[in-house]
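I am attaching a structure below and will ask some questions about it afterwards.
The complex appears here minus one protein chain, its other protein chains still in place.
By written order: A and B. Residues from 1 in each chain.
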Amino acid sequence: MSPKARPLVGPEESLLEKKVRQHLFRLRVRSKALASTGSESEGNFNRECLLPILSLPKPAQNPFSTRARRAQSNSERHYSFRHGFILTANDTLTGVIKLGKKVVVTGVPGVGKTTVINGAMERLAAEGVEYKAVNFGTFMFEVAKKENLVADRDEMRKLAKDVQKRLQQAAASGIAAMSGDANIIIDTHSSVKTPTGFLAGLPEWVLRELMPDIIVLVETDPDQILMRRLGDASRARDMEGSRAIAEHQEFNRAVSAAYAMYTGCTIKIVRNENFLLEQGIDDLVSVLR
Amino acid sequence: MSPKARPLVGPEESLLEKKVRQHLFRLRVRSKALASTGSESEGNFNRECLLPILSLPKPAQNPFSTRARRAQSNSERHYSFRHGFILTANDTLTGVIKLGKKVVVTGVPGVGKTTVINGAMERLAAEGVEYKAVNFGTFMFEVAKKENLVADRDEMRKLAKDVQKRLQQAAASGIAAMSGDANIIIDTHSSVKTPTGFLAGLPEWVLRELMPDIIVLVETDPDQILMRRLGDASRARDMEGSRAIAEHQEFNRAVSAAYAMYTGCTIKIVRNENFLLEQGIDDLVSVLR
Partner (left out) sequence: MSPKARPLVGPEESLLEKKVRQHLFRLRVRSKALASTGSESEGNFNRECLLPILSLPKPAQNPFSTRARRAQSNSERHYSFRHGFILTANDTLTGVIKLGKKVVVTGVPGVGKTTVINGAMERLAAEGVEYKAVNFGTFMFEVAKKENLVADRDEMRKLAKDVQKRLQQAAASGIAAMSGDANIIIDTHSSVKTPTGFLAGLPEWVLRELMPDIIVLVETDPDQILMRRLGDASRARDMEGSRAIAEHQEFNRAVSAAYAMYTGCTIKIVRNENFLLEQGIDDLVSVLR
């Protein structure tokens, strides 16, 4: 999805578009919130009908959507249906607001996740496909700082579970809202290894808000990861053997399957092998394009 | 569960039975819908009490159910409790309506899923155990055609995600309703391999409606699957190596574990090895019987 494709509304609808975007942000782009939004009358929106695509009524029950869809070519119809809103005024289609893709990229420490993300974004930018990259942990820290809960990032780990839960949910909701304007890459972990075991990076309350389109697992051979960690003096990491790394990657796959069940997102495995970085970037680009 | 076991209501209740079946269909056999149906008074049902077994009140709180259950032998009690309804009129048990089993059968392309299903249904029919086989994708296509969304099956893939989601939910609800009359085999995929990754065949909104009793994974050695695919010239399949097939089967197991968590269904692995088809059919029959 290229950014050029998004402004489907004409110049005269730009104010409308802006309003809808603001409205989207207010709604935090949550499907639940949208589901109940059959029509809107607010400010300049009076007499406009905002049809949330997420809960389109059946053709027979709604004259607007049928006509609107007939007015578009087949490809446009499907395209516009993907995510977003059909805008109509007095039974006439005035525009379509699309939502961006939400792609979560995960990988165990040392797998080279950030390198692959940066390579893919660079190549996509050259193609005219824009993505914003968001680090989930950083976004969550910003939320916590705004609430005066923490001063530095180290304090995040010390926060109580229930506070962390609320912050995670707020971060997920905020990131999902960003997709009203752009395609998003969310940099996070499928699972985190803690002293009391594996912790799901995307628990149910995060998934419910975020509803990602794709979750990418960047993987490679555990021995290669071990060597990369040994060579990286800049980060103090708890050392673990390659068997433990293999176990972590296996748990990541298992928990990502649960994410797929709960959200309907796809799970893409991208290999980042030694000497084959370009191949890994290619694979990620093909998913993001 | 044999079909002979089902008509537990006597000849004089056959109209009642029919009505209840229609009622069941209207309710779409959804547990949520049933949960609120403590008693019914509608047409011939006046003064009848339809106790949904899915939400039986505690014995002390409901004189009907206690008495009803006491009136039955122990084995009948448990039997009738499995799925379905106890029918009572003026505090007297008049009958029991059972719901059929819902068994999902899955497997990667080329594993021989359809062969095993057909073999099992043939053998069960000989034993007097009836199953209806439904292909999830075909059922969904029929729903889409009725809504004039598509003309041929190829257009299904091109539908927007949110439309597909609604159609999946409608299909799951319709198939669940069929179990009011019969045992059902649902032929579908545990996960589907798409260009953007593995897609859950039974996402949360499908499971919520379908609530299967058993999910069967038909599996075999990846090399055997590869050879079967190579030998099958009739279907144009994207070729993948045996390592990729192994990965797909592993993802199927992982995602089926999530299905088990969400629905409480059992996950049965049935092997369909070369030269051992009868063994595979035996295993499936033992689960369906």
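Keep in mind that, in the parts below, a residue touches a chain if its C-beta (ideal position, glycine included) is under 8 Å from a C-beta of that chain, and two chains touch if they have at least 3 such contacts.
Here the structure is a predicted model, which means the values were calculated and not measured.
Chemist: Of the residues A:Leu159, A:Met227 or A:Leu277, which one touches the chain left out of the display?
Modeler: From the options A:Leu159, A:Met227 or A:Leu277, the contact with the absent chain belongs to A:Leu159.
Chemist: Among B:Leu149, B:Val163 or B:Ala258, which residue is in touch with the absent chain?
Modeler: B:Ala258
Chemist: Just the residue numbers, please: which parts of subunit B touch the chain that's not shown?
Modeler: Counting only subunit B, the missing chain is touched by 53-54, 56, 58-59, 78-83, 213-216, 253-254, 256-258, 260-264, 266-269, 286-287.
Chemist: Just the residue numbers, please: which parts of subunit A touch the chain that's not shown?
Modeler: Residues touching the hidden chain, for subunit A, are 147-148, 158-163, 165-166, 191, 194-200, 202-205, 207, 247, 250-251, 254-255, 257-259, 261-262.
Keep in mind that, in the parts below, only the chains that are shown with their structure count from here on.
Chemist: Can you give the whole-Å distance between the Cα centres of subunit A and subunit B?
Modeler: Each chain's C-alpha centroid was found; their separation is 33 Å.
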